[in-house]
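Removed: one protein chain of the complex. Kept in place: all other protein chains.
The first chain written gets the first letter, and so on, giving A, B and C; residue counts start at 1 in each chain.
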Amino acid sequence: MTDATSVDEAGATPPPDEGTPPPGGDQPDWLPRITGVGESVGRALLVPALALVLALFVGAIIIMVTDVDAWRIMGEDPLTALGQMLEGVGVAYRELFFGAFGSVRAISETLFTATPLILSGLAVAIGFRAGLFNIGARGQMFMGGLFAVWVALHVELPAVLHIPLAILASIIGGGLWGGLAGFLKARTGAHEVITTIMLNFVAAFLVLWALKTSVFQEEGSNLPQSARLAESARLPPIFGSEFRVSIALFIALGAVFFIQWLLFRSTLGFEFRAAGSSPRASTYAGMKVPLLYTAVMFISGALSGVAGATMTLGLPPYSVTSNFPGTIGFDAIALALLGRSHPYGVLWAGLLFGALTAGGRTMQAAAGVSVDLVIVMQSLIIIFIAAPELVRAVFRLKPIEEGPTQMTKGWGA
Amino acid sequence: MKTWMKLLAFLAAFAIVVAACGSDDDESTDAGEDAETTETTEATETTETTEATEETEATETTEGEAAGDFTPVKACFVTDDAGVDDRSFNALGWKGVNDAVTSGAAQPDPILLESTSEADYQPHVETCLAEGAEHIITSGFKLADTTGQFAEQNPDVQWTIIDFGSLGPNVTGLEYQTDEAAFAAGYLAAGVTETGVVAVYGGENIPTVSIFLDGFARGVNHHNEAKGTSVSVLGWDVDGQEGTMTGTFNPADPLVRATCESQIDEGADIILPVGGAINLPCGTAIQDRGIEGALIGVDADAFEAAPPEFQDLWLTSVLKGIDIQTQRSIEAHASGQPLGGASFVGNLENEAVGLAPFHSWEDRVSAELADETTQVLEDIKSGAITWEKFAVGG
Amino acid sequence: MTTVLESSQIVDKNRATPEERRSSIIGAVLIALGLYVFWAFGLRVDGDLDATFNLSLQTDRFKDLAWVVNARWLSIAVAAILVGLGTWRLTRSALRWTNISLAVGFGLFSLAFLAWAAAGSQFSMVGMFRSTVILAVVVVLGALCGLMCERVGVINIGIEGQLLASAFAAVVLSSAFGTFVGVLGALLTGGLLGLLLAWLAIRFHVDQIIAGVVINFLALGLTSLMSARILSDVQSLNAPARIPAIRIPLLADIPVVGPVLFDHTYFVYGMFLLVILLHLGLFHTRWGLRSRSVGEHPKAADTVGINVYWIRYRNVVLGGVIAGFGGAFLGLAQVARFEENMTGGIGFIGLAAMIFGRWMPVGALGAGLVFGFARAAQQKVAILNTGIPSEFLLMLPYVVTIIVVAGVVGRTRPPAADGQPYIKQ
Partner (left out) sequence: MALELRGITKQFPTVLANDDVNLTVEPGEIVALLGENGAGKTTLMNVLFGLYSPDAGEVVIDGEPLELGSPGASIEAGVGMVHQHFMLVPVFTVAENVILGLEPLKSLDWIDRSAARRMVLDISERFNLAVDPDAMVEDIPVGVQQRVEIIKVLVRDARYIIFDEPTAALTPQEVDEFFSIVRGLKEDGKGLIFISHKLNEALEVADRIVVLRDGKTVGEADPKVATEGQVAELMVGRPVDLVVHKERADPGDVVLSVRNLVVLDDRDHAAVDGVSLEVRAGEIVGVAGVQGNGQTELVESITGIRPSLAGKVFLAGEDVTFEDPRDIHRRGIAHVPEDRQEAGLILDFTVAENMVLDSYYDRPFSRGILMDWGVATESSQRLVDEYDVKTTRVDVPVSTLSGGNQQKVIVAREFDREVKLVIAAQPTRGVDVGSIEYIHSRIVQERDEGAAVLIVSSELDEVIALSDRLLVMFKGKIAGEFDPAAATTTEIGLAMLGSGPDND
C-alpha cells in the first residue's frame, strides 16, 4: 500500500537526484558521482550562468522600481526619470562587480566573506546528505566561536599550537551543540528541525551572558565583549594585515576536500549517505542509524563551529561581541541547497555568495542601494537554479527530461 | 514565454503599487520632508528649552565657538549591526551628522554605511577612508576596536566614536552618564505614580541600556527615602544588577508588548523602556489597556521623536545628546581646531544629558514636584546627591 | 516436529516494551523533579512567606481576586504529588496516561517554581495567562499555515517569509488605504507567496524546502529593500492605524476567564476560530477528507478522480492566507509599524509548533500555548528579582520546548506524502 513507484514498470521509476550519467559514456566508473560533473562542462554551467543573468535582470528592475527619487519626476519628465533609473542600475552593478573582484582588496574581501559561508554551508550539506535538516548552524557557530575564544584567552601557547587548539575547541563546541540535536533525535525522536531552531536561541543568549562574565570580559570593562584575543590565537592573514582574508580560507578549503573525501571515499560517509537515502535499508544492512544521526550532527555542528571560530579568531580587530555569526547560519541553508549538498557545489556557491555580499557592501556605499538587494538576488539565483525548467522556459531552450530535483528528504522519518 | 509574462506581470503590479504610493503621497512626502526639517529645528529648540528649564547659563560656553565659520569636512558615518533605524544611538548619531551638514560644518551628502554584521565594520571604515572622508563617526562600542586600530593608522583623519571613550589623539569619544538624568526621572516618576508602582525594562542587559534602569531605580529609592513613600520599582534589581529584559530590540516581537503589559498587570503606571523602539509597544499597551499611565523616553525627547499618536504618553525623556555632541565634534573639526582626542563624558553638568520637558503632562506634575525634580538635578550636579555611578564605557 | 504452540503469557521476558521503558523513565524523571522541588523550593524558602497570585486585572469588573498560598507548603505538596505520580508510573503495569502524567508533572513543577519565585511577593496570574494567549497568536497561525500545506503533502518552510511580507503589506497598505485594505492586502500577500511556493513545488518540482527557503530570502530581501529605499523616505507609508481590541460584553467580565480570553483584538478570536474550524474541517468535511487523502496517498486520491494539483494549490494558498492573517497581527495589532526583519524567527517557531502539535490544529494551539506560557512565565519571574540572569530566563522558553519535544512528543508521524512531489506520467 505504501508503494512510491511501481516496481514492475522499469521506466516508471524516476531517476535519482544526482544527474545520472548518460549510459554508454566512457568516464571512469565512480568518477562522475564523486565529482558531480557527469555532463559536459558547458551544459552543466549553462543553467547557472543563465540563472545569474536572470537574477541580475530582475534585480535591475527592482532597483529601478524602488528608485523613489526617479518616480517623483516620472510624471513631468519620464525620460530623465528612466535615464536616472538606468544610471542607478549601472552604478549599482558596476560597484557590485568592482566590490567583489575589482581589486586585491575586493578579492580578499570576497574570499574572507566566503570562508565562513563555505564552512557552514558544508555543515548543512552534510546534514542533508544524511537526511537531516540542520537549521542550527547559527547556534553551532555561537558555541564553536565561544569555545575557541575561551582557548584564545586562557591558554598560552605558541601560535602553531594555539591556533590548532582553538580550532579544536571550536570543533568540540559546535560539535557538541549539533550532536546534542542528533542525540535527541536518535534517542527520543525529537525532530532536529525543532531542536536546532531552539538551540539557536539558547546559544545566542548563552553567548550574550558569557561575554559579560569575567571569564571573557576585559578586566575593568562591563561591556558584553571579549577581551582582545591573544596574538598567538589569531588566524594570520594571508596577504598581510591590510587584507582580511586569513588562513581560515585554507581551513575552509581543507574542509571541502575533507568532507568530499568523507562522503564519497570513507565508510562513514557511505553510511551517512545510506542513512540519508534510506534509513530502513541502512538498518537492514546493519548500520546503526541512530548513532549515525548523532555522528553526522556532531560533524555538521563541528563544521559550523569552525565557521564560528573563523568569525572570532579570524575577524579583526579580534575582540568578540555578541552577534558574530550574523546571518551566516541561515545563508548556509541556501548555500547547501544551491550547491546541491555537494562539497564542491558548496564551495562555488560560497564564493558566489561571498562575492555578492562583499560587492554589496561597496554597492551600498557608492550607489546607495541597500545591501538587501543582494539577499533578493541570492534568492532569485536559487530559484532559477532549483527550477531549471523555469530558466529554460524563459530562454526558450529545449526542455530536457529531468526527474524532480528533490534533494532533501522532507521530514525524514 | 508564458512564465516570462507572468514574471513581468508580477513586477508590473509591484511597480504600480509603488508608483501609486509615490504619486499619491507627493504632497504628503513634501509634508514629511517639511516635518523633518521642523523636527530638526524643534529639536534645537528643545535643547534650548531643556536648558531653559534647568535655568543654566547660555549655550555658547561649550565647544562650538565660532558658529558659521566652517570649512565643510567630508563626513562618513558607520552604524553598528543594529542599523540606522534603531531609534537609538545610531539614529541620533546620523541625525547629528545631518545637523552638521545643515550648519555647514559637513559637506552635503555625507556617507552612511549601515552594518548588518560585525564583519561589516572594517570594510565600512575602509570604504570611508577610500572615499576620502575627513571625519569618520563610528557608532557604538562594538566598533571601538576597529576604530582604535584605524585611527592609529590614519592619524590625519578625525574620528568620533559614540558610546565609547577616546581611543587616541585623533578620536573623540562620546560617553554619557545618563544615570544622572535617569535618577531625576525616577524621582519624578515616584512622585507622579498613583499606583505606587513604577517599572523599567530593557532590550538586553548591556551597559548602555542598564545605565538608564539603574539610575531610574535609584532615583525612585531616593524619593522613597526623602519623602517616606514606598513606591516600588519593577524590572531592575539595583543590588543584583539584573532586570527585566526583552532579549530583543525588535518592537514587533509580541514579547515586548507582553513585557510591558506584564508590568502594567503588576500595577505599574509609569514605565521606562530602554532600547530603541521597544518603548512603542508599551505605548500601545497603555492606550489599549486604558490605564492612566505614562512612559519615559530615552535618548531624544520622545514627545518630538516618537510617532504622534503616542504624544500624550510621555511624562518626560532622559536626554542623551548624541546628536548634539556629534554635530559639535564635526563642527569643532570644521572650524579648524586641531584634531581632538579627548573623551567627552556627557553629564548633567555639561548638559549633554538632561531631562526633557513634560509637554502634555505639564498639568499633571505638581509645581512642587517639578521644583523638587529640578532641585534633584541641581543636587546631582553640585554633588549634594551622589551615589556609586554606573561605569560608562570600557 | 516443532508444532509447539505457546501461549502469549510468557514469563521469561527479555526486554521491556518501548512503552514500558518510556513509562519508567518518565516515572524516574518525575521523582527527580519532585525531590528537586522539595529541596530547592520547599526547604530553601522562608516558611512564613506567602505567594500571592492575583486573579484579576485592575480594569476588571471584579477586582482584587487573589490566591494566597504559603510557598513552602505548596512546594512540599507539589513535591509529594510528583513523587507519588512518579512512583505510580514506576510500579504500575498499565501504560496509559504516560504523556498526561508528564504534562501534569511539568505543570505542577511550574507552579512550584512560580510560587518559589513569588514567595513574599505577588504577581498577576491572570496577566500571565493573558500574555500566554497573545504570545501564542503568531506561533499558532504560523503552525496552522504550515499544517494546511503539509496536510496536502507540501512542506512549507517559508512561513517566516510569508509572515514578514504580509506584515509589510499590512502596514503599507493600511497606511495608504486604511485598515480594511491593509488586512486584505496582508491576506493576499500571504496567499500570493503560498501560490509562489505551490507553483515552484508543483509546476517545477522544485525541492519544497528550497522553495520555502527562497521565499524566506525573497521576503526578507524585498521588504528590507523597500523599507530602506521607500519607507525611510516616505514615512507616511509606515504609519498605519492600530487595530483595537474588542471587549466582548458579559463574557469579558467573567473573572479570570474574561480578561484571559475575551478582551483581545479580532486576531486572537480569529486564531481560536481557525483552530476549531480547521480541526472540524480536517476531520469532518469533504474538504478535509480530500485534503488529507492528498497528503497521505496522492495516487489513491487521483484514482478516485480527485485533482491532486488543484487541492495542493488551494490549500497551500489558503495556508498562505492564514500566515497573512498572522502577518497582519504582527504589523497592525502590536506596534503598527514595519521594522526590518520584524518576524525575527517566529515563523520557524511556528513550524516547530506544527511538528510539536503533530500536524493537528488543536495540537498546534497547544504547542503555541506551551511556548507562549514559557515566555510569559519567564517575564513574570524576571519581575520578581530572583537573581537569575535575564539571559537564562530568556532562553527558558526554548529550553522548555526542547525538553517537551524530547520528553513528551518524541517521534512524530508526518503525513505520508509530505514533501513528495506528485508527478503524473
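Here, a contact is a pair of C-beta atoms (placed from the backbone, for glycine too) under 8 Å apart; a residue touches a chain by one contact, two chains touch by 3 or more.
This is a predicted model, so every value here is computed, not measured.
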What chains on display are touched by the one that is not shown?
-> A, C
Sole residue of A:154, A:187 or A:280 that reaches the chain not shown, by the stated touch rule | A:280
Have a look at C:130, C:297 or C:314 and name the one touching the chain we're not showing.
-> C:297
Over the whole complex, note the residues of chain C touching the chain we left out.
-> 1-8, 10, 12-15, 17-19, 281, 284-287, 289-290, 292-293, 296-297, 299-307, 416, 424-425
Touching residues on chain A - with respect to the absent chain | 1-18, 20-21, 23-24, 29-30, 32-33, 265-270, 273-274, 277-278, 280-288, 401
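We take it that only the chains that are shown with their structure count from here on.
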Comparing A-B with B-C, the one with more C-beta contacts is B-C
Provide the C-alpha centroid distance between chain B and chain C, rounded to the nearest whole angstrom.
-> 36
Multi-partner residues of chain C (at least 2 other chains) = 226, 230, 233-234, 340, 389, 391, 394
What parts of chain A, by residue number, touch at least two of the other chains?
-> 62, 66, 68, 205, 208, 370, 390
Chain A touches which residues of chain B in the complex?
-> 1-4, 7, 11, 14-15, 18-19, 22-23, 26, 29, 81, 111, 113-114, 116-120, 122-124, 126-127, 131, 141-142, 145-146, 148-149, 204-207, 247, 391, 393-394
Write out the stretch or stretches of chain A touching chain B in their complex.
-> 58, 61-62, 65-66, 68, 71-72, 74-75, 105, 109, 112-113, 205, 208, 212, 218, 220-225, 228, 244, 311, 315-319, 321, 323-324, 326-328, 358, 361-362, 364-365, 370-371, 390, 393-394, 396
In the complex, chain C touches chain B at residues 54, 57-59, 122-124, 126-128, 130-131, 134-135, 137-138, 167, 172, 176, 226-227, 230, 232-237, 239, 242, 244-245, 330-331, 334-337, 339-344, 346, 375-376, 379-380, 382-383, 385, 387-391, 394
